[in-house]
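Okay, handing you the structure first.
All protein chains but one are shown in place.
Up next, subunit A:
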Amino acid sequence: MVASRAVGSLSRFTPSRMLRCPGYICRNFTKSSALLNRTHINYGVKGDVAVIRINSPNSKVNTLGQELHSEFIEVMNEVWSSNQIRSAVLISSKPGCFIAGADLNMLTACTTPQEVIQISQEAQKMFEKVEKSTKPIVAAINGSCLGGGLELAISCQYRIATKDKKTVLGSPEVLLGILPGAGGTQRLPKMVGVPAAFDMMLTGRGIRADRAKKMGLVDQLVEPLGPGIKPPEERTIEYLEEVAITFAKGLADKKISPKRDKGLVEKLTSYALSIPFVRQQIYKKVEEKVRKQTKGLYPAPLKIIDVVKTGIEQGSDAGYLSESQKFGELAMTKESKALMGLYRGQTLCKKNKFGAPQKEVKQLAILGAGLMGAGIAQVSVDKGLQTTLKDATLAALGRGQQQVFKGLNDKVKKKALTSFERDAFFSNLTGQLDYQGFEKADMVIEAVFEDLSLKHKVLKEVEAVIPDHCVFASNTSALPINEIAAVSKRPEKVIGMHYFSPVDKMQLLEIITTPKTSKDTTASAVEVGLKQGKVIIVVKDGPGFYTTRCLAPMMSEVIRILQEGVGPKKLDSLTTSFGFPVGAATLVDEVGVDVAKHVAENLGKVFGERFAGGSLEVLKQMISKGFLGRKSGKGFYIYREGVKNKNLNSDIDSILAGLKMPSQPDVSSDEDIQYRLVTRFVNEAVLCLQEGVLATPTEGDIGAVFGLGFPPCLGGPFRFVDLYGAQKIVDRLRKYEAAYGKQFTPCQLLMDHASSPNKKFYQ
């Protein structure tokens, strides 16, 4: 399954990057009085340079909130009024974080656009004073410099950044459904040029330090230091400060010019952009692209374009005004609430609430070198896990090893890794055909074919060779874990780890516990998943767990709709325009028709009429004709190597025509079709929470969005119920129930929410 672009880019902005600050650093200040009464900022004076250090208490990151803002104003006023001070350095005392952005709680606490506009305008005013400061201010950036942090940095006269992997500059506001509201939309285009500024603000992508230097976003780079007189992180910050001070002095003495030499290409671009016609073309082009990609479901990107345009065409006063207005509007939209909720959820699902496992997993063994097995290996070896990949035949093993190598090598091509690092990571992988060395394994993940008897066979084989503490994890999308564990001698060590394909791209990991699974086993599995960079939901065992179970009824409805005569292309466009990253018919092809049939059959047996809808016969006939989806080259569409545009598989028509079902006009409008799919999904998700398969609505939302591509702009099924209204959903379900039957009957929890409007999944 493929996640949407928006989801993918959300991942770049992972909180883990911002949350790696081991502690606080104490320093001596030349002016101790400056320390008094301030909690977020303090400053000292070195020679004639004020060193302003940001360090929000009790937090791993610095965020721009009210307190920090007012202290910053106070400190800056002192700096500006002091005769002793001629320049200033702005630096964070937290390793790995300059300023991670604005305080989200401050924004979510606002109930009217006016409040948000005021916040924006205050920040704009402050940053404008910084920009116009006659005493040069140098931003010394080490670690994440995002959102408001970047806006502050680009208001300064000069920027110096450490060339560290953790140093990332970016404007991720768009991923939260808002825009840079503190002058960023106005300053960024001037600094890096309109095209690059659009790219940063519309994708939210983080820019690494060396790239930032090339773009002109930072003026100097400082190399991170190794161990010396102090721990590396500590000394690196100190060194950054020392270098920044020399530049601050140089700027104050006019020995260094803050202006950058522009290259020829840059000069040409800026000349071209001085022609109004060219600018109009750019706006048009960007807008078209955004409309095409967002299908109009996300308001923020269009507003960003609008605000940038206003600033350039009508001057900065109009630009600032428009920026704060639009910022206020956007912060109140459902989309931004949904996206911020996802961001929070993602942060929560990146934590191990089961605590540290008794024994850290260092040796990982994976059974089956197929697409999944090799994918799991790929995300493990580059995290330093010693990984053994076992398969039954040399050919299958070789294919898996090549997949891992290719995955790493692609990163080399993108310059995310050096070839040396690739080789070092690749040597963490051992390929073998037997169980040699399994006596040292701390965890075994089986990713063999989805067949219960085969899984039983490998479980027994493995248990004969692994040590007592070793966890046995099964990667399955539908087989209940307790059935797999039935033949285990030690069921407390058996757990489910449901990865999503392609493993290196999909962020979700669904961990499934049986009543017998021990807490330590769960902690161990979560630990490994987090190490692999996954967002994790932990659910109870049951047919289809959570993700597969939610998807199945929707898929059943997909078949039904196809049988009613809606073509695959039409269906795809209806689902993508609702916000799904992949069309429903394409999704069946991607998952595999045989897998879909297998799941539908199994779950259909257990859940009976609630999973009714389309006829299994459609899938069966497709399988009999060899239309297994993308992997066989034909499904609803025809896939050819190297050909991007896919054509419909006309042979499907006869199958569908043979199994045609009557459509009911009053529930077959485009909107009805979309809601028939989504309400079944949502109803099943809420039922999962009701039955205790899910522990929290957050996990339900994260699982649906990151694993199944539920529209991110809706924030997940539970957020959707909250924002759209439970009553409206129940009404729709009732309407469809009347037309089709019990598969649309709303579950009890959903009806409870409908009957008491104050009840929300998120308070």
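List of remarks:
To be clear about the criterion, a residue touches a chain if its C-beta (ideal position, glycine included) is under 8 Å from a C-beta of that chain, and two chains touch if they have at least 3 such contacts; residues count from 1.
Just so it is clear, contacts and distances are computed from a predicted model.
Per the UniProt record, the chain missing from the shown structure is "Trifunctional enzyme subunit beta, mitochondrial", taken from the list "Trifunctional enzyme subunit beta, mitochondrial", "Gap junction protein", "Adaptor related protein complex 1 subunit gamma 1" or "Sister chromatid cohesion protein DCC1". From the options A:Lys60, A:Arg235, A:Lys334 or A:Lys620, the residue with contact to the unseen chain in the full assembly is A:Arg235. Summary of contacts with the chain left out: across A:Asn105, A:Ser257, A:Thr418 or A:Ser755, the touching residue is A:Thr418.
Listed by residue number, the positions of subunit A touching the unshown chain are 220, 223-232, 235, 239, 243, 246-247, 418, 420.
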